[in-house]
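Complex shown without one protein chain; remaining protein chains in place.
Chain naming follows the written order as A and B, and within any one chain the residues start at number 1.
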Amino acid sequence: MASIDISNIRKSYGIHPVLHGIDLEIRDGEFVVLVGPSGCGKSTLLRMIAGLEAVTDGEIRIAGKRVNDLAPKDRDIAMVFQSYALYPHMSVAKNMSYSLRLRKMAKEKIASVVAGAATKLGLEPLMERRPKALSGGQRQRVAMGRAIVREPKAFLFDEPLSNLDARLREQMRAEIKKLHKDLGATSIYVTHDQIEAMTLADRIVAMHGGIIQQVGSPLDLYDNPANLFVAGFIGSPGMNFFEGRYIKLNGKSVFAPTGGVELLLEAPANLEEGSRATLGIRPEHVVLGADGPEAQMAAIDLVEPTGFGIILHLTLGPVSLKAFTLDRRFLNATGEIAVRLPGSHLHFFDESGRKV
Amino acid sequence: MASLAARNGGSQRDQRPLKKRLADASAPYLYSAPALILIVTVMLVPLVLGISYAFRDIQLLKPFSGGFIGLDHFRTLSQDQNFYRALRNTLWWTGWSVLLQFVFGLILALLLDKPFFGRAIVQALVFLPWAVPSFLAGLNWAWLFNPVVGPLPHWLFALGIMSEPNNILSDPQLAMWGPIIANVWWGIPFFAITLLAALQAIPRDLYEAASIDGAGPVKRFLSITLPFLAPTIAITVLLRTVWISNFADLIIVMTNGGPADRTQIVASYIFTQAFKRLDFGYASAIALVLLALLIIYSMLIVVLRQWLLSKD
Partner (left out) sequence: MAGHSLTKGRVVALLAHRLAILAYVAFALFPLYWLLKVSVTPNKLLYSEGIRMWPSQTSFEHFDFVLKHSEFPTFFKNSLIVAGSTALIVTALASLAGYALSRFSFRGKYWIVALMLLTQMFPLVMLVAPIFKMLSPLGLTNSLTGLVIVYTAFNVPFATFLMQSFFDGIPKDLEEAAMIDGATQFGAFRQIILPLTLPGIAATLGFVFTAAWSELLFSLMLISGNAAATFPVGLLSFVSKFSIDFGQMMAAGVMALIPACLFFLLIQRYLVQGLTAGAVKG
């Protein structure tokens, strides 16, 4: 097990830059999730740590040792691929022991290590099968088993669950978390699924356009998104945004969405008067059926029951927003409804998209 | 990668060691070098030599030949009636061979497209002619056309197509059909395999959508199958045409150009010049003209395709 230090990493393919100076320190035993939309550079970063992509500029250290020039085999890391990358011509047992055989470990030792991993993952009855004869979930387990027999310095996961169906994904997510708890190994996990990121991570690294947008604990990113991108990416259904101007009206703070009804704010925001800004609020924070001076009437366009709760699609003046509630009274709501956007849950972003 | 070191002095220490960089960069060249060296020495160098021979007097039986003679070979060629006949025969041979191979290959591909009981074995059997060595295919058909041991003349006679059970290979009017039929027999599998591969790449739901929209089998074939196959058909026909015009084996084996040069095509004429008369210079000049004609043909097809595409 080891820490991983990434300093000022850059990557370009020819003249086309993919990563623009990434700095990240991963502590020993930490579970870090790289999350972002496809093309944000998260997989490239992971593959550079693994040694599968050359480093254009910057430095990667594993356990304090510079690994830029090391071949993947000399970095002592294990990786779980999205496609699982199981060797089709080898049995499960052979797949799991391949790395140990390459390291010339004694036969008896290999057998016991592989058997131990098989027990941990419930693979014992499948050891002589070929990957072709396994289900998706079983293949996923073998891929994990192949990684853990190594006892590597770090585990790398490249979207390991995205080929599974929803139910299995949930189950494997929990197993990965449990496994990490058992082994305590440094892990870097790449995903585009923010729920996986939220549930698994000690720390989330949100990436976009080859730049780290925010690093923090899952709840940190949820409660205090550093910018519009993180605010929009984390959470489902996604945060509501209104573009407009921050103004003062009769001494009171008001947000005026472009072409919309003015929203009276409960507290002044840290914005210059008259500046353009974006206001954000999570659907679950919109208060429905409110009264009082801040309440405003919104038209109900659509009601989506999710079973667990209800998503309401509303129109407030010309802007539309979503609200999420657990209250089943709203299941048959029609016409108009009074809503309030409580000040404590409002997020303001300045013109450049930074949170203020 | 090497330019990065120059770009930024500070990042020089980040570069891979020179030895490793060299090893990494040279890997693909090392993997492909043996094949390339062989291709260059045994194909490219002879090609260039062959082009130069076209302008030289190279005759194996004349010890002092070898001098440059400029365009003399081409002047001779322009007067050579045998060459013009060979050119006409090439058109005839190539045109009919490609057309028949294509039509029967397409029908076979369509027949094999849908699964049926025993398809795998049928496929292996109908593709078998492709594995038959071309010289053997030629001999085999020559024997079939031979009234002494072959049944074909007798069948044609019985059907009333021929007045006597003769060998069509010795009939100047019909001789060319012998090699063409052998070629069609031998070449159908190539078209069928290529077209079958293209057919199976057509998404099945397109057919389902079309039949829901009310298209019958003929309409589906015209509006889905053909447009999807068109690029494959174009490229296969082009390649095959070039290939068949160069393909002299069957003719050399079955008729050797005869009777009365009625089946001599340009490719077999080149071979005759080189092999029988050992006049390498003249053979190379003919080969060069054939190459030029084939390049012009290919360019015409490509231009025609571009023009058709831009018209849409």
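Annotations
The definition used in the following text is that a contact is a pair of C-beta atoms (placed from the backbone, for glycine too) under 8 Å apart; a residue touches a chain by one contact, two chains touch by 3 or more.
The structure displayed is predicted, hence computed values, not measured ones.
Among the displayed chains, contact with the absent chain in the complete complex occurs for A, B.
Residue A:M79 is the one among A:I60, A:M79, A:L200 or A:L314 that touches the chain missing from this view.
Listed by residue number, the positions of subunit A touching the unshown chain are 50-52, 71-73, 75, 77-79, 81-83, 85, 87-89, 98-99, 102-103, 146, 150. Remark: the residues of subunit B touching the chain excluded from display are 25, 27-29, 31-32, 34-36, 38-47, 49-50, 53, 58, 107-108, 111, 116, 120, 122-137, 139-141, 143-144, 146, 148-151, 154, 185, 188, 193-194, 196-198, 200-201, 231-232, 239, 242, 245-246, 248-249, 252-253, 267, 270-271, 274-275, 280, 283-284, 287-288, 290-291, 294, 298.
Everything below uses one rule, namely that only the chains that are shown with their structure count from here on.
The centroid of the Cα atoms in subunit A and the matching centroid in subunit B are 56 Å apart.
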